[in-house]
Structures are given as structure tokens and as C-alpha cells.
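Removed from the display is one protein chain of the complex; every other protein chain stays in position.
Up next, chain A:
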Amino acid sequence: MITDFPSSPLALPDPADLTAELAEFGGAAMIPKEVRRTIFPVITKEDVFNLLLAQRSDAAKVVDGFAEEYRAYVGARRALPTASGTSSLHLALVGAGVQPGDEVIVPAFTFIATAQAVVAAKAIPVFVDIDPLTYCMSPEAAAAAITDRARALMPVHVHGLPADVPALRALADRHGLALVEDASHAHSAKIGDRVAGSFGDAAGQSLMADKNFPLGGEGGIAFFDSDEGYDRAADYLERHGIDYGMSWVAGAFGSSQLKRLPYYDAIRARNASLLAAALRETGLFTPPHVPEGHTHAYNMYRIGLDPAAVDLGDLPVWAVKEAVHELLTAEGVPAREWQNTPIPCHLPFRERSGFGNGYPFTLNPAAVRDHAPTDFPTIVAMLESTVVLCRELRSPVEWERVSRYADAFRKVAARPDAIRKLVAEREYVRPYEKAARLG
């Protein structure tokens, strides 16, 4: 039988491992190959039982029941369950009143679905740079991009950290724009006591199975802060024959998982805290910045690099990042880039064929730009100087695993000579010089 039960346990952390030879050069890996796989999401007997029970219920009631439970958790006024995060974003834009040809201001650093949802709404994504500390949409850059055709600001709570919503809300209000959140990374993320998804006029959120709050495969949910917004989105689906409906299988799994979301949140917060403390000791690595009053959901954990702190300031930071990535991977830490170029440099936004024959870009040619990565210097700087952990802080990542991740960072940071050697031997290139990656 196929099983998700681990084949063997991970050994407890051992101080001797910190000074052992790097795995890249023949030493033992901090996390041996046979125990690297982390099964995600957590699936319990309660999930199985709830799915079996759901068979006996009306499918619509299962989905609506899930949506109502989660709406109450988020604190949004209305919710519309969908088949995916992309469809939820599309409906959030529609609910917020975005019309064909309108401009929607989005960060150029996000998952491509943010911008594709704008195109699905037949509007034009206008890409702007990010804040250098939070990596979320820069309010100043957004302000500079507002034109008479702008209809909405669409911040993304990147990696699970809420964007600067107070500043963006004020900006939107000053210009009569809607505020539409992309909360796909930000389950349980907060500003004060308010949960992401409830900040804007509308919000979309992915619930696919690799998110902090996973549904059974694929799913999403759109939130609206007014009945009018909800009605506009629901009518849109009906009028245009679009089926974005959520399967009862996904909904039943979601209802079951929702009961454990606070536990998942606590595990990620604990693991993030443990890892942050370890990274701060190293000098080379820095943990994510979290503004006062914000609760980071840590859907992803982006780690900064300061080569000068370990006497590598003479090397290009992007080369140091590549070397560090190589060393960490060899140690069994699944560090990644998660995006290597701004979204407007991806193929669909270079070609801009849209629905065909260039629609909807043809509706508003003045809003369309040919972008180079260097148009977004903060994004480029971030991509060149950071590595990312994706699922690696989530339950069921146990103490010994996250401790070993922390030790791997300590072990690599203690070997600037190894980093320098790799930079000298390899022919690394800047992130955006490689093929654009979706994730």
C-alpha cells in the first residue's frame, strides 16, 4: 500500500555535525537523503472520516458550510467558494467593480496568477516595484502608477506577510480606487486582530493543497466586504456561464482542516522563531522582516544574505546566493529561489496575446509596457540576495527537522571559504538571466 508514513526517523541535532565537512565536499549531509521528504498536507483519520460523511450530504451544503465556517474565521462579510485561487482573484476583481480595459496596479513580484487574474477580468495589470523590507507592494510605487484609467490596487501579502494595508487603503481612498487583496499566501496572517482577506473591498485566496490551509487538491475563496460586491461576482458567473464551483470533496476536506488551522499556525510560528534565532547568530543570514503589529503567516520564509558580514563583500551577492543555495541543497535543505524575475518578464506578459489577438491589452494600449527586470530594482536586488524555504516550516515539520535546518544554515555560514571557492569555480549567472520560473 502507498503510505505517507515516514520510512525512518530523523536523528536528533548533534553539535558535532556543525563542524563536519560540508556535504558538497563529501561530508555527511545534515539531513540524509532518505529522510528528506516531508509529506504535506497533514491528513488525519478525521479528514478521511469527514470526507466519508460528506458523501451522505447534499454537495452544495458541504461547500456552503465550509465557506461559511471559513468566512467567519476570516471575518469577511461575504464569501464565494471557488475552484482555485486564480478564479477567486478574478471574482474579487469583478466584485470590486473592475471593468474591461481598467488598470489594476499589482506588484511585479508575486505568483503569476495575480496578474493573470487581472487579465481574466479583461483588465490591464500595471506592474510596480516592492518595498525592500517587506517585499510587498510599495505604496510609493503604486502611487506613481495611478492614472485616470486605474480602477484598483491589488496588493499581495507576499509569503504570508500582510502588505502595508493602511497606506494602500489611504492611497486607494484618495484616488477613488478599490482595494483588492491577494491573500493566497496569507491564511491567518493579521494586522492587529484583523485577518488577511478582510482588509479590502474584496480579496481572493488560494486554498490549494500546498498552502498553509490546504483543501483537497484545488480550491479558493473570494471575500467581499459588501453585499453588492458579492452579488456582482455571483451574477457575473451566472451571466457568462463560467463554472468556478468548488467540489464538495475539497470543501469537506477544508472543513476538517480548518479545525486544525490554529495548530498549524502555531507550529509555523514556533519553527519560524527557532530558525530566526539561529539565522541571526550567523551574520551571513537574516530572517524575514515583520513590522510591528503584523502577524506573518510564513507560507514561505525568505532569508536574506549579507556577504560582507563574513568577509565576502567583494563578491557579487547573486554569486554568493548561488553558492549558498548549492551548499544548502547538498545538506538536504530544500532552499529555492521562488521566482527569479519580475512577473512582467514572463512569457505571457512579454507576448501579451491574452484571450487571443491581444485582448484585453488592446483595450488600453497606453497602459501596456515592455519591461526589463531592471525596471524593478528592488525586486532584482531581493531576488539576487535571498533564498526561500517553502513548505519547510509547516506542520508536520517537527522540532528535530527544523533544528537540523537551522544547523545547516549555521554550518554553511561558518564556511565562507567554501562559498568563495564555489564562486571562483562555477559560472553562476544572475537570477533573471535564467529561464523565468513560475515557482
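Methods note: contacts are C-beta pairs under 8 Å (C-beta built on N, C-alpha and C of every residue); 3 or more make two chains touch, one makes a residue touch a chain; residues count from 1.
Just so we're on the same page, contacts and distances are computed from a predicted model.
Student: As a check of understanding, state which of "Xanthine dehydrogenase small subunit", "RNA polymerase sigma factor", "Simple sugar transport system permease protein" or "DegT/DnrJ/EryC1/StrS aminotransferase" is the UniProt name of the chain not shown.
Tutor: Answer from the record: the omitted chain is "DegT/DnrJ/EryC1/StrS aminotransferase".
Student: Which is it among A:Asp47, A:Asp164 or A:Glu181 that touches the chain not included here?
Tutor: In the full complex, the listed residue that touches the missing chain is A:Asp47.
Student: If the hidden chain were put back, which of A:Ile31, A:Leu91, A:Val195 or A:Ala209 would touch it?
Tutor: For the chain that is not drawn, the touching residue is A:Ala209.
Student: Pick out which of A:Thr19, A:Thr147, A:Ser353 or A:Thr374 touches the chain that's been left out of the picture.
Tutor: Only one listed residue reaches the unshown chain, and that is A:Ser353.
Student: Pick from A:Ala59, A:Leu133 or A:Ala414: which residue touches the chain that isn't shown?
Tutor: Selected residue, touching the omitted chain: A:Ala59.
Student: Touching the absent chain: which residues on chain A qualify?
Tutor: Counting only chain A, the missing chain is touched by 1-4, 39, 41, 43, 47-48, 51-52, 55-56, 59, 83-87, 112-113, 116, 119-120, 208-210, 214, 216-220, 239-250, 253, 346-348, 351-357, 359, 435-439.
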